[in-house]
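Next up is a structure, given as structure tokens.
Note that this complex is displayed minus one protein chain, with the remaining chains in position.
Now for chain A:
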Amino acid sequence: MEPNSPGVIAERLASTGYLADPELATVTFLAVKMQRPLLLEGEPGTGKTALAEAIAEALDLPMVRLQCYEGIDSTQALYDWDFARQILHLRALEAAGTDAEVEEAEKSLYDERFLLARPVLAALRRSPSVLLVDEIDRADDEFEAFLLEVLSTYRVTIPEFGTVAAAVPPIVVLTSNRTRELHDALKRRCLYHWIDHPGLDREVEIVRRRAPEVSETLARQVVTVVQQLRGTDSGAGAASALLKAPGVAETLDWARALHHLGALELDLESAAATLGALVKHREDGDRVRAALDRLLA
């Protein structure tokens, strides 16, 4: 089942609808082979999170997702004890009136059934699996250090319970939006890749794969407009002023929205009506609307 070349990985990913360019396929292949976490950076909407999902699907592995946020700590990432149930259990022991030793009672409290596995522990236990650590840059330094420890050993020690080690290290994908510089130690553990917005042809291909119901002409027109808005096309005046350039997900949403309106080609009226699927700021909406006829020309 192990893919043995970047080409095979690319094919497998493509079969799930994720089109990876050769470099990304190579890096993914290396991450699997070298058992190193993969750190993905790039603009929002370039498919960082989607890659983890695609890897899981392509290799037929379960995926566990850990969404990072400011203030996240190890009990939210690793494990926690179900204290309410533990206390009930303690009361039950008391009510039963067994003369069990204190130690016994304590032992029975830290039983597996009271253990709440949070994403990292769950991934280690279910491994082989894919662990997605999403938006690691949002978490604090301390959490990053803690994660580094887990990612170097792929084992977790629970004082009351023992050590849980993954038989096979999970495939770890970390994503970052660069709101904060990550520690060098963590970066050194990881393979690094910068994901760019796809080029015109690749994006058309993505739309065709992910939304096969959309007509070829419509797909190409939609992508052309989106690429202009992103400013990846040369003469994009309107684009550079957008607050948030649309990502691939928005392209897909827009294409699908147009399709639902029965559009076979992009025209001014339907484009204006469905703009909400593409841009998510009022100012951007105004700007794109004003530039639409030029963009469609």
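Just so we're on the same page, a residue touches a chain if its C-beta (ideal position, glycine included) is under 8 Å from a C-beta of that chain, and two chains touch if they have at least 3 such contacts; residues count from 1.
One rule holds for everything that comes next: contacts and distances are computed from a predicted model.
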What name does the UniProt record list for the absent chain among "Ger(X)C family germination protein", "VWFA domain-containing protein", "Acetolactate synthase" or "Cation:proton antiporter"? "VWFA domain-containing protein"
Considering the complete complex, identify which of A:11, A:57, A:137 or A:205 is in touch with the unshown chain. A:137
Per the whole complex, from A:94, A:149 or A:267 the residue touching the absent chain is A:94
By the contact definition given up top, give the residues of chain A that touch the hidden chain. 6, 21-23, 26-27, 29-30, 33-34, 36, 41-42, 69-73, 81, 83-84, 86-87, 90-91, 93-94, 102, 105-106, 109, 137-138, 177-180, 184, 187-188, 191-194, 196, 241, 243, 283
